[in-house]
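In what follows, a single structure is set out as structure tokens and then discussed.
Yeah, one chain of the complex is gone here, protein chain that is, but the others are all in their spots.
Moving on, here comes chain A:
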Amino acid sequence: MKKIILLSLCFVVVLAGSCKKALEISSTRVVNETNYWNTLEDARAGIMGVYGLTRAALADNNGHWIYGDVRMGSFESPIRQDLKAIVRNDLNAAYPVINQLSNWRRFYAVVNAANIFLERVKEVKAKDARYTENNMNVDIAQVRFLRAFAYFYMVRIWGDVPFITSSRDGSFENRPRSNQNAILEFAQVEMETAALVLPYLYSAGDIQQPGDYYAQSRQRWSGALVRKLSAYAMLAEVAAWQGKYADVIRYSRIVITDMNRGGLSYVSTPVLTNRDGLFFTNSNGANDNQLFGFGFVYNNQDASFAGNLESLTLASPTVNKNIPDIYVPKDSILSIFKETNDGRFNIDTTGAVHADNVYFAGFLNRYPIFSKVKAILNAENDPSFRLFSSAILLTRLEEVTLLRAEAYAVLGETNSAISDLNTIRQRRYNVDQMGLTNQSSTDFVAYNVARHGPVIEAIFKERQKEFMGEGHRFYDRVRYEKIKQNNPQFMQLINTGGIYWPISRDLITQNPLLTQNSYWK
């Protein structure tokens, strides 16, 4: 009897011993602090995470295009009431998409991920000898750039935003909005610091990044990461937004001068608009012309039903969808694309459309389809499945060139401005009256003040055409109106903060230190 009691007690004790083990299970669904920031692969996962979050922030609800192109832009929405409201700058309208787009959380996720990376990556350096000093420095430069970019992007949308440069893990204190000028200064300094460290190309024997970056090939990294020239290109944009046109020239000159070292070239109209052209991220490389962009690589299963321009613009006949979410009305197309030598779209006096299916498909239909970007599946001609793989492209060589032209024009160096403008025109206005490309590369319709108006206007008109659907239009308009100062209605919008988005009600509820943008009160 006693034996039995004793035995059963022993049994219980043995079980209790094994229980401690049973209770310590590491979740297979998340990684905890002890298992992270230890190895080279952790650093890689961290930096790729910052990229991935940036891409997510831009792609969420197709925000990049809705912020940049749909709002008061060239596009109209046939049936989506929420987009209609955005088109007419009615950003208080009670639609879920508008509320989500007025929430900056996803951009702060980029900032926070960057802050954590900058605070923690040294631990990897200390623990893993494979993680070299150079690798770390290049990583830090990219992350600092991405953080600065997130701030720049937010400032353009909301004006003043809270300024946070540490992760504050576990003690998240509410912060009020900071002055946007100071943040832009910060962004500029950060990007410039990063630009000095970044290589021209990755895994390409660059002196600033010797060897294969994270053991991946040059092709693998082509277009995927921030390079020296990406940083300068964005710096030109940051400077332009601040009105620092001398800086714009300084930065853009670096990009244009060093374009060959950065693998950059001006793209032809077909390359710009082909299915497998500029916007398609090829997994075999050759994406250097995506100067600063975020790819959705089809072969990596990144292709997505949402988070790309195509999901907004494409419809029948390009893809299997009846009515596009947004389109450019015919009147607008005709007033924007007036030149008959334009390879992107032109219509002759008889009304015959040349360059069909380039920028626009089905011009004669009720809804012309904006088909400039159409990376369907693996850049295919299949209209049946709306899975898209186009990159979110923030800037490219043409943009930098036109920014420099703009800067020259503002600073009165008209000839330099015209020269840069013509660099672009050379690639676009090179078709004959029948829409066929001229044989000679010098055979194009150059800028002419009599035909095209003052150079500054010509530059902005060119930007409207060239970057249509790339998320630039709204900001271009703001810069243009600031330069021209002759549109009282828009100046009123600028002066009262109407060019910014309202801050989501959810954010204001959570953080009482925030105040709504005055225009949207």
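Quick notes
The working rule: contacts are C-beta pairs under 8 Å (C-beta built on N, C-alpha and C of every residue); 3 or more make two chains touch, one makes a residue touch a chain; residues count from 1.
What we mean here is this: contacts and distances are computed from a predicted model.
Name of the non-displayed chain as stated in its UniProt record, restricted to "SusC/RagA family TonB-linked outer membrane protein", "Iron complex transport system substrate-binding protein", "Acetolactate synthase small subunit" or "NADH-quinone oxidoreductase subunit D": "SusC/RagA family TonB-linked outer membrane protein". Shown as candidates are A:Ile79, A:Val189 or A:Val449; the residue that touches the absent chain is A:Ile79. Among the residues A:Ser27, A:Asn260 or A:Asn486, only A:Ser27 touches the chain that is left out of the figure. Where chain A meets the chain that is not shown, the touching residues are 1, 4-5, 8, 11-12, 15-16, 19, 22-33, 36, 42, 44-46, 48-53, 55-57, 59-61, 76-82, 84-85, 90, 92-95, 100, 103-106, 108-113, 116, 162, 164, 167-170, 172, 174-175, 214, 216, 220-221, 224, 283, 295, 297-307, 311, 320-323, 325, 377-378, 384-387, 502, 505-507, 509-511, 520-521.
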